[in-house]
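Just one protein chain is left out here, and the rest sit where they should.
This part shows chain A:
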Amino acid sequence: MQTTLTDRRSFLKKMAMASAIAAAASMFPGIMFAAEQEKGIPKNANLDWKKGPCRFCGVGCGVLVGTENGKAVAVKGDPNSPVNKGLCCVKGYHSIMALYGKDRLTHPLVKKNGRYVKTSMDEALDLIASKMKETIAEHGKDAVSIYGSGQWTIPDGYAASKLFKGCIGTNNVEANARLCMASAVTGFLTSFGLDEPMGCYEDIDHADVFVLWGNNMAEMHPVLFSRLLDQRLKRGVKIIDFATRTTRTSTAADKSILFLPQTDLAVANAICYEIIKNGWVNNSFVEKHCSFSKGLTNMGYGLEDNYTFTDKPEKISFEDYKTFLEDYTPEKVSKLSGVSVRDIKYMASYYGDPNKKVMSLWCMGMNQHTRGTWINNLVYNIHLLTGKISQPGNSPFSLTGQPSACGTVREVGTLTHKLPHGVVMNKEHREFAAKIWGVPAENIPSKPTYHTVEMFRALDRGDIRFMWIQVTNPMVTMPKLKRYRDGAKKEGRFIVVSDVYPTPTTDIADVILPSAMWIEREGMYGNSERRTQYFEQMVDPPGEAISDTWQLIEVAKRLGYEKQFPYKEETHIEEIYTEYRKHHDNIKHNMAPLEVLKSQSGAIWPYVDGKSTKWRFNAKYDPACSNGEDFHFYGKPDGKAIIWQRPYEPAAEEPDNEYPYWLNTGRVVEHWHTGSMTRRIPVLHQAMPHAYVELHPDDAERMQIKTGDAVRLTTRRGEITLPASINERGVPAPMQVFVPFFDENILINDITLDSFCPISKEPDYKKCAVRVEKA
């Protein structure tokens, strides 16, 4: 009786599923959602809708902003945007409220005798320019620096690079993106020779299996995750969550696999071992398009000042690589990683199955890693061995966290070693940039100076005396924060901060400049899939606030660079963008002209013959392929992608008797980055008012800690006390804790470690040792 009932139930269920899937295929052409939203808007509202990219994360959703009487009053998802097809997340829907916080900075403030005094914009800009001149005269060019972020629009970053590298002549240009996706960049450069993903978001519509490497997409890239869920309803795709912590993503995934911190390196190698052992290698692809290399090991962790590292790549054979992988059998790796042999083989079998298209997705889990470059390489290895790359649905895809981390920091090149096209170490690249910039080539120094962590160390030491910080909040985001905050406050340092709200970073400033944010000015962002998107000015900025671009131009003029910055106030964004395009004038990186960006929801570069290139390195889609084969990895001189031999190495600081827990940090869906904007949006603040520490329920029970109890976390850097969260948003594994970093009143980065990947110089915010006590 019981069994027949079950049979009948499961039969009915299957029938229902089958019909539902059939119906779904015809029902959802995309995500299309804006029409639904339209119903909620009063009929008599006389709103003017303008398109633009969302202000927040690197997904780059298209939004339509409704304005009325000069104020932004509503947001819709842009149904024409191929990114989000009309859907947003809670941050996007409420993004415009970030413009109207009561404590918006509206006038320049200058610190005089410990108090901030209102001044005029002209006076503040004069002061900045004279301080820069004075510092250069006294301490040299390399004593002045600028620190921006992936929230810089393309023209902001371009003006900064041109002023500092081209005109002043220092490579002291860095950005928050160093803390966020530098490992993704070095991963791409070492494996392919060219930065940024080969595929695009359309891969989601083609892939059969999604493997999320340490990526809580349901919260961090919710709109893309909704596209995954959509595909699961439509086509029954599989979602595998491979992570160190149980999250919303784990519960939504078809399979959740947990691993111990840092052992992703070993598991990726074990997957390659299985692929080779089972004969799943795409031999013709590997033969034609791949070569093998190894680099130095035991690189260290960059904990000491002036640490340097240069990798020495060495060619190896496929046989050497196979021998190396003998150490990474699933059995051995299982013991190290806590992942069962069965689960390793399970993942390998999906990657190996020639009939399954696999998309790997990752973000900070792999990038904020002391071996971040390596783990990026290792995931590419899996895709290269199986030939599952550069085709619709077969796609290793590195996601970003900031709206223009790709567009500005990576493409304009606002990092110490970068130029818009190429690197400062290359003479031809320097000459090429200097010619467009209208400066002598000798102006651009051939040696990179400081990466971000080292830049703040240099500020502490006194090697840097002047720093201009725009659109970012390093006094919340720097690891081992206390050292860098104390350093910035030292006598004889001059700090300028351009921002929209007071933050812990404006607290250390000598001059605070009010900025026009997002739709209060004109600009462009570039998202994770190489899509450049334009937005016009839709509302007026408050008070005397002006855009970061115009601030830089005004200071450049005061420094005597009128010739290099001849732009007119009304048209400067267009002029700069047109000039910037010259740097990328080739079929490998062409940027779409401004008219195109204005007329449609962005375009993917390389934009060639009026068309976006959706899949690079694939001759069918990419006109830059020239070797007559199906694929051409033209970023490398021999046209071959590199499969890297990279071992497992332990983290910089692992739990011991004194500090027995792992400390992991990250984000939540409600807040973006340091919360300086989202915490001023009432809806988001009320849903997530403060940071907390997540504990495993067993650990909590042992220490008799309940949700809301005060918990003290102590590391070798210091201690903080914050409320506990047990079995709520996420559940860390036993002997691990998780803290979100958005809360400036609970600065978790005061106790994190400033170890970084020696190749990318990106710090690891996900792993250090901590002691946990009931406070």
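The rule is simple: a residue touches a chain if its C-beta (ideal position, glycine included) is under 8 Å from a C-beta of that chain, and two chains touch if they have at least 3 such contacts; residues count from 1.
Operating definition for what follows: contacts and distances are computed from a predicted model.
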item	value
Name per UniProt, for the chain absent here [options: "RNA polymerase sigma-70 factor, sigma-E family", "Raffinose/stachyose/melibiose transport system permease protein", "Monovalent cation/H+ antiporter subunit D" or "Cytochrome C"]	"Cytochrome C"
Touch criterion as defined above, residue of A:Val237, A:Leu260 or A:Val772 at the omitted chain	A:Leu260
Touch with the omitted chain, as defined above, among A:Met97, A:Ile469 or A:Val739	A:Met97
Hidden partner chain, touching residue among A:Ser161, A:Ser191, A:Ser226 or A:Asn618	A:Ser226
Interface with the undisplayed chain - residues on chain A	16-17, 20-21, 23-24, 27-28, 33, 36-38, 40-42, 45, 47, 66, 73-76, 87-90, 93-94, 96-97, 109, 114-118, 218, 222-223, 225-226, 229-230, 233, 244, 246-248, 251-252, 257-260, 331, 334-335, 338-343, 502, 507, 669-670, 679-689, 696-698, 727-731, 733-734, 744-745
